[in-house]
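With one protein chain held back, the other chains of the complex are shown just where they sit.
All chains are identified by letter, namely A, B and C, in their written order; residue positions are counted from 1 within each chain.
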Amino acid sequence: MATALAWIVLVVPLISGIVLAGWPGEPPHAVTRLLGIGSILISFALSVAVFIGLLGNAADDRSFTSSAFEWISIAGTDVDLSILVDPLSVMMMLIITGVGFLIHLYSAEYMEHDRDYRRFFASMNLFVFSMLLLVLAGNFFFLIVGWAFVGLASYLLIGFWYERPTAVAAAKKAFVINVIGDVGLVLAAFLILRELGTLDYGEAFAGASGLGANSGTVLAICLLLFVGAAAKSAQVPLHTWLPDAMEGPTPVSALIHAATMVTAGVYLIVRCHAFFDLSWLAGDIVAVVGAITLLMAATVALQQVDIKRVLAWSTVSQVGYMIMAVGLGAYASGMFMLMAHAFYKAALFLAAGVVIHALHDEQSLDRMGGLRKYLRVAYFGMGAGCLAIAGVPGFAGFFAKDDVLASALNGGAIGVFCWVVGILGAFLTALYMFRLLFRAFFGPEPAGGYQPAPHPSRWWMSVPVVVLGILSIVGGWLQLPFGWTEISDWLLPVTGEGPAILEPTHATEVVTIIVSVVMALGGIGLAWWLFGADPERRIRLAAIARGPRAVMDDAWRFDEAYDDVFVEPGREMADVMLTRVEPAGPQGIITGTVAFVRGAARLVRSSQSGMVRAYAFWMVLGIALAGIVAALIAAGGS
Amino acid sequence: MGEKVTFAVAAIGALGFGTGVVFFRDAFRAAVSLIGTLLSVALLFIVLLAPFAAAVQVIVYAGAIVVMFLFVIAYLGERGEVTTPDRLDRWQVIGWLGVIGLGAFGAVAVLDSSSAPADAAPATTDVGTPASIGDAFLSDHLLAFEVTSLILLVAAVGAVILARSAVQGAGGR
Amino acid sequence: MNVPIEAYLMLSLALLALGLVGVMRRRNPLMLLLSVELMLNAGNVSLIGFSRLWDDPSGQVFALVVMVVAAAEVVIGLGLVVAIFRSRTRLDVDEMSSMRG
Partner (left out) sequence: MPWVSLLILVPLAAAVVLGVLPARERRAARGVALIGTLATLAISIIVVALFDRDMAVMQQVDHLDWIPAAGVSWDVGVDGISIWLVLLTTVIFTLGTIAACQRLPERRGPAFLALIMLAQAALLGLFTAGDLILFYVFWEFMLIPFALLIWNWGGDDRRGAGMIFVVYTMAGSLLMLVAIIATALTAMDATGELSFLIRDMQGVAFGEATSTILLAGFLIAFAIKIPLWPFHGWLPRAYSQAPIVVTILLAAVMSKAGVYGLLRIGVPVFPEGIGNLLIPVAILALIGIVYGSLLAWRAPTMRLLVGYSSVAHLGFIVLGIIVIDRMAAQGAVLQMINHGIVAAAAFAVVMVISRGTGTGDMDRLGGLAKGAPRLAVAFLFVTMAALALPGSNAFVGEFFILGGVFDQYAWMAVIAMLGVIYAAVYMLRMYQGTMNGPARGVTDDGRAAEMGARDAIILVPLILMMMWIALWPGSLVGATRASTDLALAPAQVAEGRPVEQIGVLPARAAMTPATDPAERP
C-alpha cells in the first residue's frame, strides 16, 4: 500500500511535466497552474498518506521495497526499476512535496508575466519528479539517474532566461560541476558493484560490513560518494556553481538551490551511512570539509551586495553544517537541520523574491532600505527566517543547529574542532543575515526613493511566505533538547544504533546552548551596531582591512584559480591539439599515405605516355625477357 | 620433295614481301606488298593441308582487308613520312633486346624439339576441310564462335559510330 | 609432313620480328596497322602448322578466329585513323597521345 502510493507520488509530477512540456503552444495560465501546482499538491497529499500509513506500523516495519520490472540483467547483475520507502525517504518526500507545493504556489504569481510560463512549470515538475526519484530509488543505478536528473532540471532552471549570457554560463557551470559529482558517484557504484556484486541498496548495505572496517575499499567508496555529495551540496572545493546559480528565477533558488537539491548530499551520506560507519577517516574528512565550507561561505556572505547571493552563500554555509553533522555520524541531527533549513531558507528566499518582484528585478542591497513599511509580508518572512537561521532560541534554526553542535561535541578531537568552527559560523551567520535584514528593511530609502512604489504581493505569493515563516518557528519543535527526539526516533530504523552514531548528551547541550545563544546575540548586536543603528557607519568603516575583505569578496578566488589551473590550460591544450597536433599527427598519417600513393601513381603514370609505339617497346621488352627466361629454362632442363 | 620446294618458295615470298611491307616508304606500295605476303602465307596453308583457311586468307585478307587499306590510303592522300626527329630513338636498345629474345625463342624451338612427334602425325586429309572446321566451330568451339560473332557485331557498330561522329565533327566545325 | 615444324616456327618468328620492327620504327599509323597484320599472319602460320602437326582442327579454328579479329581490328583501326587524321596534315602516331596518364 505504502509503495503503491509512493509510485503515484513519483509519477504524478512526471506526467504533468510531460503534459505541460508537450502542450502545443502556450496554454492558458489557469491550465498551467492546475497541472503544475495541482500535481504537486496530489503528491504532497499522498506523501502525507504514506507517512500516516507508516506511522501506523511498528518502528521496525516501516521499510518497503517495490520493483516495477527487471530493467536490465547484464553479466550476472540485475538492476530493477525499484523504489525504497522507509522513514528516511518518506521524510524527504514530505519536505520535497510540501515545500515544493508552497514554492509552486508562489511561482504562479511570481512568473505570471513571463513569456514561458508553461516551460517554467514543466521544468519545475520535472525537478520534483527527479528529486523524488533520487530519494525513492531502491538501488544505486536509479539513485544516479535521479541524481543526474535533478542536475538537468537545475540546469534548465538556472538557464531559464536563456537569452542572458550570464545565466547560460551559470547553467553550464552548474551542470559540469554536477557531472563531476556524477562521475564520483558512478565510480563509487562501480566499486560497490565490483566488491559486493550488486547495486541494490539492501544487499549492498548488508554486505558492507564484509568489506572490513577502515579498509581501503570502504574509504574509497565513501570518498567517491562524497565527491558526488560535495558537488551536489556545494561543498568546498566544488561549491563555486551555487552562487552563480542565482541567475535562475527566485522560486528556483528557493526550491532547488536552498531547500531540496543542494541537501541531496546530506541525504546520500545518511542513506549510505552503512559505509561511512565503517570508516572513521572518511567520516572525519567529510566533517572537516563541511566545517571548512561553513566557515568559508560565511565569510563570503558577509560582504555580498546582491540579496540572492547573500542567501546563496548562506546556503553553502548551512549545508556545511549538515555535512559536518553527518560526517561526524550525527545523522538524525543532520536530517533535522536539513528539514529546518528547508523551511527557513525557503522563507528567506521567497521573501527576497517578494522584494525583488516589488522592486522590478532589483537585487542590489545598495538600492534597498526601509522596505519594512511597504512589504509587511516579506518583512515577516525575512524576519522569521533571519531569527531562525541565526539561532535565536525558540526558532527552528536554534534547535537544529544546537542539535548538530551538541552532537559534535561528543565526537572526539575532530568533533571539538567542528564545534568551535560551528560556533564561529553561528556568530558570522547572525551577523550577515541581520546585515541583510537591516540594510533592506530598515534604514533610509535609497536616494530618490522608490520609483514606482514597491507593490505588495498578492495571496499567491504571500501565503507561502507566511506559511514558511511560521514553519521557521514551529518546525524546530519536533526535536527539543533534553529528551524530545521525534526526528531521531523516526529515523532510528534507518540510521540504527551503534558506536559510530552520535547523539547529544545533556552536558553538551547545556554548553552548546549557552555559547551559541551568546554568539547569535553577539552577531545580531554587531549587525545592529554596524548596519542598523547608524547607516553611515559602515561607509565610515569601509577602509578597514581592505585586502582580506577583497579576497573574501571574491569568494576566496576559487573561480579564478579554477580558470587558471583547469579551464585555461585545458583550453590551450585543446587549441594546440586542434591547430598543431591534429594536422601533424592524424592528418599527417593521411598526408603521408596520400603522398606515397600519389608518388607511386606518378611513377606508374609516366609509363603511360600515350604513345602507341612506346607501348610496343614495352611489349617487346616483355617478349625479350620471356624469351631469355625460356632459353635459360631450356638450357637448364637439357 | 615438292612440299619442301613449295615451302621454300612461299617462305621466301612471305619474308620478301614482308620486308617490303615494313620498309617501303610509300604506304600504297607497302599495302600491295602485304598482298604478296598474304598470298605466300596462303600457299603455306595449302601445303599444311588447310585449304579452307587458305581460301579465307585469300578472300578475306588479301581481298577485303587490303582493299580497305587501299581505300583509306587513297582517301587520306599523299602525306609522306614524318621527318621530325624520332623521340623514341633512344629506345632502340629495347628493340635489339627484343631481337635477342626472339632469337632465344627460336633457339629453344629448334634445340628443344626432341619432344615433337616430327613425322608421326598421319596425313589424314579431312582436318582442313570446310566440313570439319564447321563441325569444330559448332561443337567444341561454339563459345569462340559466338564470341567472334559478337566481336564482329561490336566492330561493325563501332565503325558506324566512328563514321557518324567523324561526319558530325567535320560538319560542325 | 616433310618440312619439319621447326621450319614453320622459324618462319613465323621471322615474320613476327618483321612486324615488330615495323611497329617500332614506322610512325605512320597505316604502316603500323600493316605491320600488325604481318604479326597476326605470323601467328596464323604457327597455329596452322601445329594444327597439321597434331592433326587437330582446333588450330585452324583459332587461325580463323584470328582472321576475324584482324578484320575487326582493321575496321576500327582504320576508322580511327580516318577520324583523327582527316583534319591533320601529318600522319604521326606519336601525336595521338591524348590518352597520356
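One rule holds for everything that comes next: contacts are C-beta pairs under 8 Å (C-beta built on N, C-alpha and C of every residue); 3 or more make two chains touch, one makes a residue touch a chain.
Remember, it's a predicted structure, so these values are computed and weren't measured experimentally.
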| item | value |
| --- | --- |
| Neighbouring shown chains of the undisplayed chain, as defined at the top | A |
| Residue among A:D182, A:D200, A:D244 or A:D284 touching the omitted chain | A:D182 |
| Residue of A:I589, A:V604 or A:L632 in touch with the missing chain, whole complex considered | A:I589 |
| Residue of A:W7, A:F51, A:W71 or A:F380 touching the missing chain in the full complex | A:W71 |
| Touch criterion as defined above, residue of A:I8, A:A45, A:L94 or A:V168 at the omitted chain | A:V168 |
| Missing-chain contacts mapped onto chain A | 21, 69-77, 119, 141, 144-145, 147-149, 151-152, 156, 159, 162-163, 165, 168, 171-172, 175-176, 179-180, 182-183, 186-187, 189-191, 193-194, 570-571, 573-575, 577-578, 582, 585-590, 593-594, 597 |
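By definition in this document, only the chains that are shown with their structure count from here on.
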| item | value |
| --- | --- |
| Chain contact graph, described as a line, ring, star, complete graph or other shape | complete |
| Chain B and chain C, separation of their C-alpha mean positions in angstrom | 5 |
| Inter-centroid spacing, chain C versus chain A (mean Cα positions, whole Å) | 90 |
| Set of chain B residues in contact with two or more other chains | 87-88, 91, 95, 98, 102, 105 |
| Set of chain C residues in contact with two or more other chains | 20, 24, 27, 94 |
| Complex interface listing, chain C residues touching chain A | 20, 23-24, 27, 32, 93-94, 96-101 |
| Contact footprint of chain B on chain A as seen in their complex | 611, 613-614, 617, 620-621, 623-628, 630-631, 634, 637-638 |
| For the chain C and chain B complex, residues of the former touching the latter | 1-11, 13-22, 24-28, 30-31, 33-35, 37-38, 41, 44-45, 48-49, 51-58, 60-65, 67-76, 78-83, 85-87, 89-92, 94 |
